[in-house]
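A short worksheet on the structure shown next.
A single protein chain has been omitted from the complex, and every remaining protein chain is retained in its original position.
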Amino acid sequence: MSENNQKLEGFEGPGFLATSLDKAVGMARKNSIWPLPFATSCCGIEFMATMASTYDFGRFGAERLSFSPRQADLLMVMGTISKKMGPVLRQVYEQMAEPKWVIAVGACASTGGIFDTYSVLQGIDRIIPVDVYVPGCPPRPEQIIDGVLKIQELVQNESLRRRNSPEYQELLASYGIE
Amino acid sequence: MNSNKEILKEKEYTILNLGPTHPATHGIFQNVMKMDGELIVEAEPTIGYIHRAFEKLAERRPYNQITPITDRLNYCSSPINNMGWHMTVEKLAGIEIPKRVQYLRVIIMELARIADHIICNSVIGVDSGAMTGFLYVFQWREFIYEIYEELCGARLTTNIGRIGGLERDFTPLAWEKIHKLLKEFPEGLKEFENLLVRNRIFMDRTINCGPITAERALQYGFTGPNLRAAGVDYDVRVMNPYSGYEDFTFDIPLGTNGDTYDRFMVREQEMWQSLSIIRQAVEKLEKMEDKTTFHADVPNFFLPEKEDVYNTMEGLIYHFKIVMGETEMPKGEVYHAVEGGNGELGFYLVSDGGRTPYRLHFRRPCFIYYQAYPEMVKGAFLSDAILTMSSMNVIAGELDA
Partner (left out) sequence: MSSLTQEYITEKLQSKFEGAIQSIEMLHDFLTITVEKSSLKSIMKFLHDDESLNFHFLTTLCGLHFPDQAAQFGMMYQLHNMPANFRIRIKSFTNDSEPVFDTMSDIWPAANWQERETHDFYGFRFHGHPDMRRILNMDSLVGWPMRKEFPLEDPFRGDKDDKMFGR
């Protein structure tokens, strides 16, 4: 399997594993992501399929959808974000507690897709930082799951200090987020 | 007396902002509600959160490139939208569609209707607290996706069919799957019905929840299952038959109260009717001598075989003309309506003979009937308002265009 299921590095014996705090926390976070589905349009229906019995999203430790931004770790933006919706999305992002990750599902969320029109935001990365993009119009459930696995990889390998780093602060500042 | 008056004076309402992104509202709907405790006094919907400018976009796209836009109207039943659009253009261009193709289209449209109603009804179940039905019946929607994939390669936004016919004939595997669906889906649907239809909790929750009278529904421009739940037997498939629907026998299920339970039941019965229509279509196709036609003979609109494009001059010219959108369209204006998942989905097309429509207006059933929502939930509990909304099957893509 991929590096996603990589074994944790550390000192292992019968019944225990000694490793650095970073890695232990990363592993715990990775397997208990609470996603906030921000489903606006077509991709939301594909997400429904991902949630349902055939694809069973719950297998990846994300059984519990957090509809409240306060308790969510992963913002899944699925579908077209219009300019009218933009401020709402940004507010939801700002309400989420750190650490937080964002996945842009589908062409519309990533770039605006086929809707190159006056009313559609041309990609959500114009208002909030995005970690993983999933292409497709709409992407298949397999692709959505693949995107979430990519997020899991990021989560596992993220340094505990990243959110305090000047680079991260700079990134947020570039979006005008305090 | 006096103290009573003071209490009345002091009565305060809560303003509750439901949405735009609320877990219970499946999509982007905002309702600013004035609440008296748990009761809704007033609701004010705001829409347009995923306005994508379909009508403007359609004015800049050649006819065959508009099909993907129609996909995204009511994305729970895209094939119906696609077919409706093809038929509109065919009406404008005066293209006769062979019977076999019409029946194939009927099969696709009825599959889409089943898929649409599966979502709506199972989500009504979820909103009233019954997740299990959704998980059971969604497997059948997955199965219909598989049939779509066999027919056109896509799952959800299908872009199925072309102006003048279908892009390819049904494959043997597709037929096999359709037969499997006809054989096994009734059992699955029955199982789903057994969970909810006579379920005491479900009935208590949905009967008299968000009712609307037939008269009011007509004034508000309701169509489709929502209108039929109120007791009006209006169905475009019967009133203005298209694509050979006049050759089929089917019932139009009707409700009486126009409440959530009736809407649920009408959709449920429509699925059975759709199954019967598919069965009839399959029988008719089997009896038909013609086993290969999948498009009309309209080289101006229908892409030639790839072999012809490479080997014949004519094929190459037609291919070029179609791909570059240089096909001449007649001038005129035409309205064509199909019975979409949510009601009368109409296309009003004005052509000035150019490569793109001059004006294309979609009659979007969701948009028109959603304006009755404040009236339907007035005086109801908040939880009933959520159920009412999901039973109306308001699809954001269709609502906001």
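Each chain gets a letter, A and B, in the order it is written, and its residues are counted from 1.
Just so it is clear, a residue touches a chain if its C-beta (ideal position, glycine included) is under 8 Å from a C-beta of that chain, and two chains touch if they have at least 3 such contacts.
Remember, it's a predicted structure, so these values are computed and weren't measured experimentally.
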| item | value |
| --- | --- |
| Per the touch definition above, residue among B:W272, B:F294, B:Y348 or B:F381 touching the missing chain | B:Y348 |
| Residue in contact with the excluded chain [from B:H22, B:H361 or B:K378] | B:H361 |
| Residue in contact with the excluded chain [from B:Y75, B:F138 or B:Y220] | B:Y220 |
| Residues of subunit A (touch criterion as defined above) contacting the omitted chain | 83-84, 116-119, 122 |
| Interface with the unshown chain - residue positions in subunit B | 47-48, 51, 53, 55-57, 59-60, 91-92, 218-221, 232, 234, 239-240, 332-335, 337, 344, 346, 348, 350, 359, 361, 363, 367-368, 370-372, 400-401 |
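In the analysis below, only the chains that are shown with their structure count from here on.
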| item | value |
| --- | --- |
| Partner subunit A, residues of subunit B touching it in the complex | 20-23, 26-28, 48-53, 56-57, 68-69, 71-72, 75-76, 119, 134-136, 138-139, 141-142, 145, 155-157, 396-397, 400 |
| For the subunit A and subunit B complex, residues of the former touching the latter | 38-42, 44-46, 48-49, 52-54, 65, 67-68, 79-82, 84-85, 88, 92, 114-115, 117-120, 137-138, 140 |
